[in-house]
Each structure stands twice: as structure tokens, then as C-alpha cells.
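Have a look at this one before I ask anything.
Of the protein chains in this complex, all but one are displayed in their positions.
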Amino acid sequence: MSPSRYTYLGPEGTFTEAALRTLPEAATRELIPMVSVPATLDAVRSGEAAAALVPIENSVEGGVTATLDELATGGPLMIYREVLLPIAFALLVRPGVKLSDIKTVTGHPVAQPQVRKWLAKHLPHAVWESAASNADGARLVQEGRYDAAFAGEFAAATYGLEPLVSDIHDAQNAQTRFVLVGRPARPAARTGADKTSVVIWLGDDHPGALLELLQEYAARGVNMMRIESRPTGEGIGRYCFSVDCEGHITDRRVAEALMGLKRICPKVRFLGSYPRAGVDPSDVGELRHGTSDADFVVAAEWLARCQDGRA
Amino acid sequence: MSPSRYTYLGPEGTFTEAALRTLPEAATRELIPMVSVPATLDAVRSGEAAAALVPIENSVEGGVTATLDELATGGPLMIYREVLLPIAFALLVRPGVKLSDIKTVTGHPVAQPQVRKWLAKHLPHAVWESAASNADGARLVQEGRYDAAFAGEFAAATYGLEPLVSDIHDAQNAQTRFVLVGRPARPAARTGADKTSVVIWLGDDHPGALLELLQEYAARGVNMMRIESRPTGEGIGRYCFSVDCEGHITDRRVAEALMGLKRICPKVRFLGSYPRAGVDPSDVGELRHGTSDADFVVAAEWLARCQDGRA
Amino acid sequence: MSPSRYTYLGPEGTFTEAALRTLPEAATRELIPMVSVPATLDAVRSGEAAAALVPIENSVEGGVTATLDELATGGPLMIYREVLLPIAFALLVRPGVKLSDIKTVTGHPVAQPQVRKWLAKHLPHAVWESAASNADGARLVQEGRYDAAFAGEFAAATYGLEPLVSDIHDAQNAQTRFVLVGRPARPAARTGADKTSVVIWLGDDHPGALLELLQEYAARGVNMMRIESRPTGEGIGRYCFSVDCEGHITDRRVAEALMGLKRICPKVRFLGSYPRAGVDPSDVGELRHGTSDADFVVAAEWLARCQDGRA
Partner (left out) sequence: MSPSRYTYLGPEGTFTEAALRTLPEAATRELIPMVSVPATLDAVRSGEAAAALVPIENSVEGGVTATLDELATGGPLMIYREVLLPIAFALLVRPGVKLSDIKTVTGHPVAQPQVRKWLAKHLPHAVWESAASNADGARLVQEGRYDAAFAGEFAAATYGLEPLVSDIHDAQNAQTRFVLVGRPARPAARTGADKTSVVIWLGDDHPGALLELLQEYAARGVNMMRIESRPTGEGIGRYCFSVDCEGHITDRRVAEALMGLKRICPKVRFLGSYPRAGVDPSDVGELRHGTSDADFVVAAEWLARCQDGRA
């Protein structure tokens, strides 16, 4: 194990690297770019790296399926942190290139829908070709293969390019969510503003199964924050669900909901409890009546008294 | 305390006495008839009796409100046994009286609707007046105040009467359910065919409160067997609910459901877990998938492993 | 048919008569006391009376089972009005009788629990015997059989008695709810503050049946106001449910909920939609989002456009 090494979805100059550098602990780690999400995560599984940062969700493009599927069905890993990064692109060009000179543009396929409207307005005749990553697009511009690349502005220096236009993003509030992943261990400490992630397989094709799944959360007043269906690979119509909820596995309402899922579903994979990025514990909304840890303790004590004939 | 003394809703010769005598332990107890449900139960509360048998539900007339209300709001008591008794009436007369002689009949008000059709057919012109109990009606016939009384056939000898007609019951399967009540102590031992009784107060007038109450049971796969609303006495529209469910308080699904009720409702009174009368543990239906004690244990162990990073 | 004649649960001088006289239309009707709830209602069924007033619920004693069962399983009738009457008793005595003279008291069995605490405090040694009605108790006092009767103060004059003590009621807010019942016809007109009553039989013994019943209401945002289980007479464990909900059968959310009940339950009896006593339409709370008639119309029009390919 190399506790000093973190991998991330590379190459250098991508938003993932920028997200990783927002974590204080990254300053003292060796940061290693990898060529793919599986490779990034495999380095953690094998012990070559202590943790890995990968994108999991984009507010424009949706879930990052490679990450979702690796976490669901690859060798066990757990999430310990999340990072939210606002996404804005710069149009990077070789020094001296003007907007009117641009005939070809490149970038990661995920970037395209996020700059489509901008392209249609400012470069309606430019031809788009996808690159393996935004940073790779920048490299290809450096090499002269394309005229311009959409990438993070921070990538310009690395590739000797200039940001011709900055802060390009079709959607307001465009964000990408990244997760810091490690080998299974004790979950991150409870902060009071936490999130818990699991992957849940539904037992059979019975039509109410998803409703029952959601009711395990609802019955304990646990708010669901994200649900994403993913194919199990067993054929059209067979799905598992990647679910985030509010709260920490040591919160009793969350623990009881997870146990409920475990009881009724054939398979549940716990992916971790970790602090919600950008949310202060003092900003977390009120719990539903009767679902605090104190309420659980009172009820458990009452039950014990009932069982002892002292209620 | 007099462990040798049991009270029951008297007088002698009622169905309640007959029900009590079906219990093996009654053979070695002093059985004391009392004049009312409150008096029967107060003898237990005060320690004059070890237990009391009172009717709680009749398949024709419904819940016995005096019993329901005493258990809900009187000094704390618990149910340890239930007895189901088929109800059939005999028409008791003084020796020599013929059907055509009968002008007046009596019996407990609860008996009337159970023999109404029989009366309309066989004694259409007889005048009914209610007595304080079926046995009391028999006594009043003995005294000559009425011509005939509906009562259990077993009451005839006590009052020097004869059963002119036997096995009278308008409804098929007419039954009364009785409960053996004692001071709060450890619940009856789990048999595998058990029932758990509680009284639940809903917090405020919010319209979904009853649905939430039922969902606490449903979420754990616990079957509800009986629900009866009773006024709280605070005005029209304010109710508490007397609820029986399958299972024993030491069954984990039941325990979790009860704790759920305790958390979301302002008041829950545990009335006991006790064997279901007439049901053999081998006849109890299958549990819903994922709700056995073994399923709960597996889920709790899994949760512990998740919290320890060993899932 | 005698449109000029209304029956009520007699005898004269009961709270039921007092409740009936609060209805403006009663002033022009012949008001006929009857000896029992069945007799009161049968007069309507047979056409001898246009309508009947009977008690259906008491805030201390709960549902009036004779009324509930007659409406559920007797010849079809419908509710057109409800009346809420605060219940307070007077202690009626023959002129000159003092509190210290009273050895025996009487009244309707339903009255007893409503004055129990008062009796325990002021007449701890008086013996209670039940009468067929509060008014009948007054008559028995007039005849000298008992020393005092609990009844409505308005009954004093009828029986030549005096109210020794007035406004006796153990519970705050003690009320009785009465319903004005007629033969089936168009429901009362919608007022905006309405109530709809039905009786629902559950199909089989499947444990989730009651939950499904409630969900038919909840799914359309219809608030349930009262639910009362009654035995079907087929044996312990078989119940039907008497249910009141907010709203009128011509409100679309109520209509859809009723149709939902009709579809999933083997039997539903509609008992009427009628104005809520004492509630002004302007005081009715807000509907749940999306459940107004306007919302239903918008949705139906949208569906029609979808089916026509014009959405």
C-alpha cells in the first residue's frame, strides 16, 4: 500500500485533477493520472494507491456509467469523500489563433452537450471530433491536429495554449460530482451532514419491488437524494439501483433502513457514508418527527421495559 | 396479592364463567364473579385477585367498549391469555312453561341482536326487556318477573330453570373472545402462534396519521388482525386505536414495528403478547420474505460489518 | 309517504329530540318518537316517515352500534344531514328532593360513563340502575321508582321534575353526533364543507386489505375523518369498516376514491354526502396540491389530447 499516492482519472489538466486538488490532503500526496475509470480504481484495489478520485455524476450528462458500474460490480471499494466542482470550459487555442480561424474543435464527448449552444452561436460551422479526454483534446490542439479544444482553463499552461474564451457553459449551475474512493474500511466519521450510498439488486421481476425498496427508506423518514437504475447485464428489464440517501450509517434511522433493504433484497452493496459536499451540518433540514437517534433510543428503552413488564 | 383468586364478569352462570372454566389453571383457583368490567379489573389492580377474565369482542356485537376503554385508559394491566367461546343461547323457563305461554323475555342487551331473528320467527309477540346480564335475566325468570330468559344452557341448573330450546344463535360462527388480564409483568412466553395488542394515540389531527400507523406494521411485514377506533373523550373526531397484530413482542419484526409506533405516536400502551386461541404454531402462515428473526439477525450482522468496514 | 313526518329515537325529552329541533325543517314536521333505532329507521324504509334522526357517535362512548349496523346491513338508507349536540346532563328530581336524599339514580347506560366522575364525587353511595333511555329514566323518577335521573335539562318539564344540578359532564367537549336519514335519493347538494360516508367490506383475510383501502383515499388526497370497524357477523376476525371522509361525492377526488374502493372491495355501500355540521366552507383547509376539481379537469383534458396526438 502506498498511503502517499492518489490516482485520478487523467490525464493531467482534466476537471478531475482540479477537483482532487480542492482536497487539503491532496497537497501531501503523489497524484497519479490514469487512463480510465477502471484503471484508476484498480490501482486502489491492488494497493498501488491509497485512494482514487473519479467523476460519478454530471448535472448535464447524468451518471458516469463507468464509475457507477465499477462501484456496483467491480472488486469492493468504498466512498469516503465527495467533491462538487462547477464546470465551465475555456476554448483553448494555440497562441495567435482567432475565433474566425477555427474550423475544427475537440473535447471529451461529455463536454460536447455542455457547449453545444455556445458552439451553434459562435462557431456554427466548426466540425466537432471527440477526444479521449478534455486534456487529451488540448494536447491534440498543441500538436496541430485540431484548431481548438474545450477544456478547463487550468489546462492551458500545461499544453502551451491560450484560453481564447473563458467560462463557457450552456447550462447554469453545471457541476460535476466526484468521489474519493478507497478500499473498504470504517466509514468516514459522521458530521451531521452526511450521505450514504448503496447499490441494491431487486430480487425478482415483481412489479412492486422498486416501491418496496423506496418504502424501506420512507418508513424511517430517510430522504432519498439520488436514484439511478443500471442494467445488471442479464438482459433488458433487469436493473440494479444506485441510491444515495441523507444521513450516516451510524444514524439509527439510516441503519434500520439499510437493514430493511438487506432483508428484502437479494443483494445490497454498501458504498459508504461520507460528508455532503458544500453542506454545513447547521444547514441540514429538520428530521421527520420521531426519527432522530434520541427518538430511537427512547423507543428501544420503552420496548425493553415492555418486554420486562415495566412499561 | 391472592394468586389463588381470579375474578370474572359475573354473575355466576354467564358465558364469561364458562370461558374461564375452559382454562386449566382455573380449576385450582377461587373464581369470583364481579358486577361490572371495571370492578372485575379493579380487583386485579388492587391485588385482591391475581387475574381477571373479561369479554373483549363479540363476533355479532363487536368490541366490548367497557373492556377496551378500561384497558386503554384505566390503571395499567396486561393480557396473558385469550379464550374463544362459541356462543349459543338456551331459552330458559320455569319448569312446565311452554313456548305458547311466553309473553316476556329477557337477557343481556348484547344477547338481543344475536337472537333477534329467532325471536321474530318463534316468539313474534313476546316483549323484550334487557337484564344486567344473561345470568341476571335467568334469576329474574326464577323470581317470576319474566317468562323466559336467553342465557347459556349451563346457567339453567343454577337458577332452577329448564332449557326449553337450545343452541339458539342467529349468526353462524357466533363467538365471543375473552381475555385473561393481570398486572403488568413479563409477557406470556412466545409460542410461535402469538398475538400482540396495543393501544395507540394519534398525535394530531393530520389526515395521514392512521395510514402512517398501519405502515409501521406493514413495513415490517407484520399482519394486523383487528383495529378498533375508540373516542379519546376529547371530542368528536379524536380517536385512539386498539390494535391486535400477529406475532410476539420478542419477534424482531414485531419489536421493530412497536418501536416505530412509539417513535411517531405520542402515546402507545403495550397490552401484551399472548398465544392465539385455537391456533397451532404449525398452522401459522408463512412470514413475508425477509421478516423472520433469522433475516433480522443476518441484516444486523451485515450492518455491523459495514460499520466496521468488513462488508 | 308522509313528507310531513320525521321519526326520531324517543322517547320525548331525549337528546335526540333536542338535536332534531335544531333543524329548521323540523319546525314544520310532525316529530314522532320511536322505541328503538331499528324502529326509527324502519318507519322511513316503509314510507311512514320522510326522514329519521338517530345518534351515530358519541365523543365519550364511541359509535352507536345499532345505528352503524342498521345503516350498514339493513334496508338501504342515506344520510342527508348531521347534527352535533353538546351533551350535558341535569340531575332531575321530584320537587323538594335534596342531594342528600338521593339513594338511587338512573339514566341511559350511555349516560353513565359520562357522569361517573361526578357521581363518585357528589353521590358516592348512590346506586345506579340503567333505564331504557334518559327520558325513560325521568319517567321512572316521576313514578317514584328512583330518586334521581340523569337527562337533558329540557326533559324536566315533560315529567314534572326539577333540575337539581345542571351542566354535568365528566368530559370536556362531550358531544353526540346525530344523522338525519332518508330513503336513497340524490345526495345533499355540495356546500364546499362536506362529508361522505360509506361502509366497506374487505374481500378476504389478506393482511394488507385495510392498508389498501386507506390508500384509495390517500392516493387522491382525500382526508379520512373517522373509521370504525364492525363485525360482519361471520365470526371473530371478519370486519367491515364504516368510514367518513372529507368532501362530496361530486368532488372528483372523492368520486375517484370511491370508484377505487368499489373496484378492489367486494362490497361498498354509499351512505351519502352531506354538509359537515358546524364547519363553514370558508374554514375548510386547503386541498393537497393537485386534487382540486380544476386539477382533475386539466388532467383529463391533457389525457384526451395525448390520446388524440395533440399533447
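Side notes on the structure shown:
Chains: A, B and C, in written order; residue numbering restarts at 1 for each.
Convention: a contact is a pair of C-beta atoms (placed from the backbone, for glycine too) under 8 Å apart; a residue touches a chain by one contact, two chains touch by 3 or more.
Keep in mind the model is a prediction, meaning the values are calculated, not measured.
Counting contacts over the entire complex, the absent chain touches A, C. Within the full complex, the residue among A:R226, A:K267 or A:H289 touching the omitted chain is A:R226.
Within the set C:E153, C:E234 or C:D295, the residue that contacts the chain not displayed is C:D295. Remark: the residues of chain A touching the chain excluded from display are 57-63, 65, 69, 84, 109, 113, 130, 132, 171-175, 177, 207-208, 210-211, 214-215, 218, 223-231, 233-239, 246. Residues of chain C that touch the chain left out of view are 76, 78, 184-187, 203, 215-216, 219-220, 249-250, 255-256, 258-260, 262-264, 268-270, 289-291, 295-296, 298-300, 302-303, 306-311.
The definition used in the following text is that only the chains that are shown with their structure count from here on.
Taken pairwise by the contact criterion, the protein chains link up end to end in a single open path, with no chain closing the loop.
Spacing of chain A relative to chain B, judged by their CA centroids, is 57 angstrom.
Centre to centre, using the average C-alpha position, chain A and chain C are separated by 59 Å.
Across the assembly, chain A contributes no residue that touches 2 or more other chains.
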